[in-house]
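What you see is part of a larger complex, with each chain still in position.
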Amino acid sequence: MSGNIFGKYITLKTFGESHGEAIGGILDGVPPGIEISSEELQQEMDRRRPGQSKITTSRNEKDQVQILSGIYQGKTSGMPIGLLIQNTDARPRDYSEIAKSFRPSHADYTYSTKYGMRDPAGGGRSSARETAIRVAAAYFVKKLLSQKGVVIRAYVSSIANLELDRDYSIIGSQDSAENIVRCPDSSLAEKMINLIELARSEGDTLGGCITCEVFNCPAGLGEPVFDKLSADLAKAMLSINACKGFEMGSGFASTQMKGSEHNDPFVKDGQGRVLTTTNHSGGVQGGISNGMPLKFRVAFKPVSTILKPQQTLDSEGRLSELKAKGRHDPCVLPRAVPIVEAMTALVLGDHWMRWNALVKAKELIQGQD
Amino acid sequence: MSGNIFGKYITLKTFGESHGEAIGGILDGVPPGIEISSEELQQEMDRRRPGQSKITTSRNEKDQVQILSGIYQGKTSGMPIGLLIQNTDARPRDYSEIAKSFRPSHADYTYSTKYGMRDPAGGGRSSARETAIRVAAAYFVKKLLSQKGVVIRAYVSSIANLELDRDYSIIGSQDSAENIVRCPDSSLAEKMINLIELARSEGDTLGGCITCEVFNCPAGLGEPVFDKLSADLAKAMLSINACKGFEMGSGFASTQMKGSEHNDPFVKDGQGRVLTTTNHSGGVQGGISNGMPLKFRVAFKPVSTILKPQQTLDSEGRLSELKAKGRHDPCVLPRAVPIVEAMTALVLGDHWMRWNALVKAKELIQGQD
């Protein structure tokens, strides 16, 4: 059973290889009546697309999304939404060297082992190019969520050892992460950019962390016992290329706290809403959102394709030296920000629709229908 | 759509509340012909059951598993396996206080919000008691995996700030984690036990980390692009009560390495098998296992039910002081070790069966069938 589909009510299924003719997907389960704007969609795409700044790959894809179905008179129709992006700047010739050997820590070896073949051009299916469709699909789900006031904000919180304060919150701040490295602290952002440029000049790559916060997340999202909101977010994040870790709220740091320190006391605000005075839980308790902002952190390794010579095995199993060419990101973090937001939107939209069915049924049972 | 089912080929669906009549589940998709031993099954249960040592809850459940179906003449029959555990030491009377208010950082508030009701006895469905069935089900899957030589070993690698060296590996060592705190370093284990006893005496709780290693994991497990092995492991772990974080291989530490440091170089061993000289990847590359040992780390917060007085809201929304009674774990880490192993087995067994279909089909297509 393939794993090319995500979600249970709102689902996204994707196809496509990095240097094939096109990539695409089907977003399904979106309710009818949501107004759609091609311009807004394209703005989302531009945040992820390659070639957007001096610190990203020089591959130049416009990532123009064709919406092939599911829209009627400018609104979603409730039918599956077919999405397509033509690959326009694919250059399979760059990859002949790679076809001959397994790049260390890349998907080359595992795909070859599993399928008995692999498409070396740009990593084929294993390329992060596939995530462009996730961003396109998430646009529609974000529009749905925005009608409940839900705001999803991800940003780069560390590159190598350059790290934003862990207690930093973008929610309510005037900060903008819309610089090229997408770190909301502009002086730290500058240092990060310099560090990435240095790594690029060395043919090396850097990792880092992305923090995501969700404002106005309704209480009640997440399902006992396996589909906890935090569990589905963890899966969503680890499904992104190069992701190696996830923590909800205080996460790994919580392991060094006592229960009496970690527990988030409940209070009421002036409007009678239930809040907690701290948010170590990151907005999820018992696997279900509690109405506080969601907050989680995602770890990305330095990407494996480096331009330095590396020792490896060729496809005949002989030791050989590999020196990759081609166009690559020295650090995927800035471009991963919209992907983290996209996967967050897919998880929240899915869980929100799953919950809606229950809400409606409860209204009926209680005679309000 | 409820989230009470896990897996795609081998699936586990569970039911039951902490202080209800029984908990149970259905394990499905297990192939026929696997020899089953009730004694072995019970040994697995004993590792998780409450009341097993001085550092766990005093609730005394034998956790005797009834296998109601799916076994014929001592072997699995390929039919769904019905599993049942009677609750014998349930004491609903202990929970009257809890029914009146929301325990901070517990599932009380979120369940009430979502369902408009909640079963206060032992946390109802939100209790970790449910995980007993996961351990029972995993026994059958471990038996299947063991025929491929797969060995799953989890252990406590930190309690509060008492931490095992990150490079420690239990694979190949003579260490046993079969002490009451399940840390393989016996002198560290003793310190951990003392720390937990201290926390209990204070009415407080502690968190920590569990590391899991898998030996002889076949290459090829995991599916592009959403059902990466690491993504499904992340979800599996975050679905365990009190889990707040997951990292694969070098995880969060990888964010501070360069690509040239982090990449795992390929080599061949004497038998011609492909290995990597380091294992920062934790055995997963491109979302698919590469034949190296799996290694990942899981963060557990200090559990929320403490016996110290806490300020909270009662069910009418008034500020009140809560002082929990009842029998609780001061630190869930030791009992979570078999649960981490169980969820790992469910993920690996599921992916292994999913892959088997492909392997068999490839044999046919290549004319070997």
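All chains are identified by letter, namely A and B, in their written order; residue positions are counted from 1 within each chain.
Basically, a residue touches a chain if its C-beta (ideal position, glycine included) is under 8 Å from a C-beta of that chain, and two chains touch if they have at least 3 such contacts.
Just so you know, these numbers come straight off a predicted model, no measurement behind them.
Here 2 copies of the chain are placed, and the complete complex recorded in this file has 4 of them.
In the analysis below, only the chains that are shown with their structure count from here on.
The centroid of the Cα atoms in chain A and the matching centroid in chain B are 26 Å apart.
Listed in rising order, the residues of chain B touching chain A in the complex are 1-6, 8-9, 14, 102, 104-111, 113-114, 116, 125-126, 130, 158, 160-161, 199, 204-209, 219-220, 222-228, 230-239, 243-252, 254-268, 272, 274, 276, 280-282, 284-291, 299-306, 308, 310-313, 317, 319, 354-355, 357-358, 362.
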